[in-house]
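One structure is given below, encoded as structure tokens.
Note that one protein chain is taken out, while the other chains of the complex remain in position.
We call the chains A and B, going by the order they appear; numbering starts again at 1 in every chain.
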Amino acid sequence: MVVDLLRHAWLVARKDLYLEFRSRTAITSALVFTALVLVVFEHGRDPTAVATIDLAPSILWVTFSFAGMLTLNRAFNAELENQALDGLLLAPISRTSLFWGKLVANLAFVAVVQIAGLLLFTLFFNVPVWRVWAPLVAVMILATVGFIAVGTLFSAMVVRTRFAELMLPVLLLPFLLPPLIAAVEVTAKLLGGRPLSEVAGWFRLLAAFDVTFVTLATLLFPATVTE
Amino acid sequence: MLSARDVSHAYGSLRALDRITFTLDRGQTLAIFGPNGAGKTTLLKVLAGLIQPRHGTVQLAGGRRAIGWIGHQSQLYGPLTVVENLLFWASLYDVPKATRRTRADELIGRLGLERQAHQPARTLSRGQAQRAAIARALIHDPSVLLLDEPFTGLDRVAAEELRRLLGELAAAGRATVLVTHNVEEGTELASDIAFMRAGHFVAFGPRAGRDAVALAAAYREAVGGG
Partner (left out) sequence: MTLVRSGRWITGIALLLVAGVYVRALVYTPVEIHQGLAQKIYYVHVPSAWSAMLAMGMVGLASILFLFLKDPRYDRFASASAEVGTAFSLVMLTTGPLWARPIWNTWWTWDARLTLTLMLFFLFVGYQVLRGAVTDPGLRARYAAVVGICGMVLLPFIHLSVYLFRTLHPMPIVLKPSKPSLPGSMLVTLLLSVGVFTLLYVGFVMQRYAIGERSDDA
């Protein structure tokens, strides 16, 4: 049973990955946008006034947040085009498989954009990332999963309303904040060379947030697609 | 094979379905005629399991796996080719990997889509898209077909082809429910007829050899200028 659940989820995710690979629109725009934001920050700052290392966490995470929002917008668009969503609902797969498939695909896209963003970031801003790359990657993952879960859930609803692109950020903003604060705090401490023990509390908060909201979103998803 | 017992459904206070009851066996084709808003699509969605009705039960031998749905939307993914679409849907329905490709090729051949097989679905014409949608619906060899206004937007030739195909499928033992607001379209295929208005069947019975003209007259009488 669980095997089927995961297998179907993977089929849905793989289909999304194929679709995105075919058209490449969402990822391209997210990557371009990320680069643009970083360039603007790079030119806008005055290195004599504020040390890069103080600004760095905020810049990084603002960039990630925007990129995340952009990739979420694409999540259910393809399904509406020819009512493929109805087809997915008719198929003998559970709603959970459908949701997890979408979630995995979204996470994959966001991961690509975040990795590229991180690389560009280390290129533009001379910040010692490599010393702490492991916990940094860990916080990137933890701060993203919960938020994208809620984002995937909301995008399933918002895609059928008017002003969908505007609705999603408005609804998601409050859910962005706890992981964002945690992420910025942890990144700042990591880049500042603080010991890991100081950020343990934040990691626990992020983990709790992720577990809670992935579970909640999974449970609530069927309510968004049944009639 | 497919039966509905006392199915009722409402949207808020609006009664969408009212005590629908019928049974359908292998090889039977039920054509449901009714004006817009009569609840035809809602009934079809209840039969498919997309909507849980407030009252009543639907029994479908084989569950969701046994249903093939053809509507006026193709349910295809634009950027993927016809073959890729078929293979994807086949995998969702757990069609064994070994047979997926052969079935897809078979259906593409049967529906005359050889030249479009490796084109993105969004490049297909309306008629081609409809045929691809039919292929998608049949890829897992469903025993029950649910058709929601399938002739919409089809030209004469395409419509005739669809009728022929549906006839073959029924002859091969599939149970079919066809829903439409146009009496002329579904008549020849049907073994049983129902007229629907405001959520319930105002008439139900075997076609008994009546032709489109006779049925249209009966329809107008039963439904009242629908």
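One rule holds in what follows: a residue touches a chain if its C-beta (ideal position, glycine included) is under 8 Å from a C-beta of that chain, and two chains touch if they have at least 3 such contacts.
Keep in mind the model is a prediction, meaning the values are calculated, not measured.
Seen across the whole complex, the unshown chain contacts chain A at 150, 153-154, 157-158, 160-163, 167, 170-171, 173-175, 177-178, 181-182, 185, 201-202, 205, 208-209, 212-213, 216-217, 220, 223-224, 226-227.
Here, only the chains that are shown with their structure count from here on.
Chain A and chain B, compared by their mean Cα positions, are separated by 39 Å.
Those residues of chain B lying in contact with chain A across their complex are 45, 48-52, 63-65, 67, 69, 71, 73-80, 84, 88-89, 91-94, 120-121, 136. Chain contact summary for the complex, chain A toward chain B: residues 8, 11-12, 15, 18-19, 22-23, 78, 81-84, 86-93, 226-227.
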